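Worksheet: the structure to be examined is printed underneath.
The complex is shown incomplete by one protein chain, all other protein chains being positioned as in the whole.
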Amino acid sequence: MKPRLLIPLILFLLLVIFLAVGLSRDPHEVPSPLIGKPAPTFEIVQLADPHKIFSPESMKGQVWMLNVWASWCVACREEHPLLMDFSKTKTLPIIGLDYKDQRPAAIQMLAREGNPYTFIAFDGDGHVGIDYGVYGVPETYIIDKAGVIRYKNIGPITPEILREKITPLIAELNQS
Amino acid sequence: MIPELGHYALILAFCIALVQGVLPLFGAQQGRREWLVLARPAAQTVFCLLVFAFGSLAWSFYVNDFSVLYVAEHSNTLLPTVYRLGAVWGGHEGSLLLWLLLLSTWTFLVAQLSKSLDEFMVARVIGVLGLVSSGLLLFVLATSNPFERLLPAAQEGRSLNPLLQDPGLVFHPPMLYMGYVGFSVAFAFAIASLLSNRLDAAWARWSRPWTTAAWIFLTLGIALGSWWAYYELGWGGWWFWDPVENASFIPWLVGTALLHSLAVTEKRGVFKSWTVLLAITAFSLSLLGTFLVRSGVLTSVHAFATDPKRGIFILIFLSLVVGSSLTLYAIRAPKRAMGAQFTLTARETMILLGNVFLVTSAASVLLGTLYPLLIDALNLGKISVGPPYFNAVFVPIMIPLLVLMGIGPWTSWKNTNLLSVLKRLWIAALLAVLAAVLIPVVMGEFTWLASLGFLLAFWIIGSGIQQVFRQFKTGKPTRSFIGMQFAHLGIAIFVIGVTMVGAYQEERDVKMSSGDTVSVGGYQIQMQGISAVAGPNYQATRGTFEVSRKGKLETILYPEKRNYVASTMPMTEAAINAGLTRDIYVSLGEALPDQSWAVRVYYKPFVDWIWGGCLLMAIGGIIAMSDKRYRTKLRAKYEA
Partner (left out) sequence: MKSLISILLLMFTCHGLKANEAAPLAEDPVVEQRLIGISEEMRCLVCQNESLAGSRSDLANDLRAQIRTMIKAGKSDAEIRQYMVDRYGDFVLYRPPVKPTTWLLWLGPFTILLIGILGLFAYLRKRNTSIDSKTLSDDENRRLDALLNNVEAEFKKDPRP
């Protein structure tokens, strides 16, 4: 048998392998190019008090979590109880970025569902969101003591992700 | 009750398809006639059962039986009756059932129209088709049962995506699937000939009309899809290099190569091995396309609701069918070249060269479509491959092919004096150059790309005209010849359409209130007013626009913005005034705060030549198919 005749078969088998791997991937998910890069700076007002400013610089020296959310976002509401529980463990400060929201609606939601956030920055026009590559709330970032983004979670945080990815990472970052 | 009967029909069809697949193939292998003769009746039975199954699903839609889950998910009492028919194949399960129905139809036709074919061959061909059918039936029964019940029954269905409530929906998928699925016949013939170890020209002769028929349907199906997107999506695009579009285009490219290759194998007895490989590849690509659309592996606007379990099943099915075919090919394909000699300038070479261009373009589109998946699977990140890539890669590969199309039909078998052929074509060359220079001038702007488009199109047209003149001197042309002229002309017309629209279309995005006029392409479009209109299952805002040219009113257009009852997204229904030399296209955007409206108008010159060209190609195929060599009655008389 001429070995050349096997080429179509070999190419096909390679293709099948890639397709099989592809079945376990999500083609919609857009990974962040910011991982390993310093968290983009910003200075915006806080939700509760429009006269107070929040900036990520103020968090240097700590490991912290930035959670992008909005009162109009249904999936954020799913994630909220988990964030509430997590905030009670006082593992690390959770900073909220209220994305393209209305102040009254946001305040009302927190009053109703609880407030897990140490601070909440109010990103009314979404510019900070763009700088962070936000494309669908909720999204969550873990930022280390030097202000470098170490992890991004797209979509609501699930207990599995919290347990298997986020908590170990926080522990690791805290040790350095 | 009826859905259950439909379900039982599917189960029964699976069992019989299994019989149809296994016994005739073993029978042919071992020479057992009693198994061979099961092929035809099995195929006929499966066909009847699938007609019944499909009919019962269609019935459930017709009577709005929302106790069937699939009907509840894809229909609604407010849905007009004709769109309820289209809704049958609007989702994954129903469209798969359509796939199966059409596969059994092709099989049935092969069973009926192959009376003069050797019974071992018939048994093998029907057997292979039976195996494919049973695999798909198993898939449907295991993971995609359209007859699953919803209990308690829903009061009202979820309804169809408003984008799909369109006459185009009723025709596009069946046409497309007829083509896609039709390549299974050429595939079955190829496998049958490999199994019988008899790779003679008769196989090619038998495959040709079936392949041509499938190709015609696929051409029309793709053209319909493109045209539908153009008038339905509201922004005038006609091709997006979307993964699912590519999934139908790649088999078309390979199918075209196969068509030409089969012609040579039949006439000259050469390229048998290559043609067999093409036949296997064309259908494999159809199956691959089916996988891509339903597995969730690629992002596409056309993709059906995804489910990894289904993806795995189709992948296994695909691997088995294609893997075993390519293995059989590696073992049984002829080792040595057979048939007569021919030189580097012979028609055989020209057609093979054309094949190279077609297959390369198919491979390139496939590469671009799958590349994001490849990179992701290797953990190298996520990229997108979109129209800029495909245009940059596809067009340059097609250019030499278009040039070849003008030369190829002039070459003779075995050997050609290429120089004398090229010298004769000076007329076509002159016509091409004139068109390349004059048309851009007439249209008002010269670009190299537009000029190239006209050069190539008129080169083909010129060569065709010369061919026709020569043919009339030598005698009455055959239908094969006429078919080829139509098909090649269709390509030229297509290229003219694409070039004209690409280079000379005009677009205006304006704010309009009553009385405002916008000018585009020499036409004045004046907004007369906005009114509210109610449809069977939507509320719409309709604009009235008068289209005039040089002061004379040509037509009135009524674009709409519709809010469907069962959907939150507003739909844009563009209004189009279609003409032989241009389309005027008006699309309503959003209402603006100052009581005016955002309106988009297009002047698209010769855009209908794009689909007109495809229609000509299909007509060419039909004429070629009706060549007296394929008329079975005639052949029966001759062979009696």
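Which chain is which? They are A and B, in the order written, and residues in each are numbered from 1.
Here is the rule we go by: a residue touches a chain if its C-beta (ideal position, glycine included) is under 8 Å from a C-beta of that chain, and two chains touch if they have at least 3 such contacts.
These figures come from a predicted structure and were not determined experimentally.
Across B:Pro152, B:Gly475 or B:Pro593, the single residue that touches the chain missing here is B:Gly475. Within the set B:Pro41, B:Pro80, B:Pro308 or B:Gly386, the residue that contacts the chain not displayed is B:Gly386. The hidden chain makes contact, of the residues B:Leu352, B:Ile439 or B:Ile461, with B:Leu352. Among B:Thr360, B:Gln471 or B:Asn577, only B:Thr360 touches the chain left out of the display. Although one chain is not drawn, its touching partners on chain B can still be listed: residues 235, 242, 299-301, 336-344, 349, 352-353, 356-357, 359-361, 363-364, 367-368, 371, 375, 380-389, 392-393, 397, 475-476, 508-512, 515-519, 526-527, 589, 598-599, 628, 634, 637-640.
What chain A contributes to its contact with the hidden chain is residues 28, 30-34, 100, 125-127, 130-133, 135-136.
In this text, only the chains that are shown with their structure count from here on.
Of all residues in chain B, those touching chain A in their complex are 277, 280-281, 284, 291, 295-299, 308, 311-312, 315, 318-319, 322-323, 326-327, 329-331, 333, 335, 370, 372-374, 376-377, 381-382. Taken together, the chain A residues at the contact with chain B in this complex read 1-2, 5-6, 8-9, 12-13, 15-16, 18-25, 27-31.
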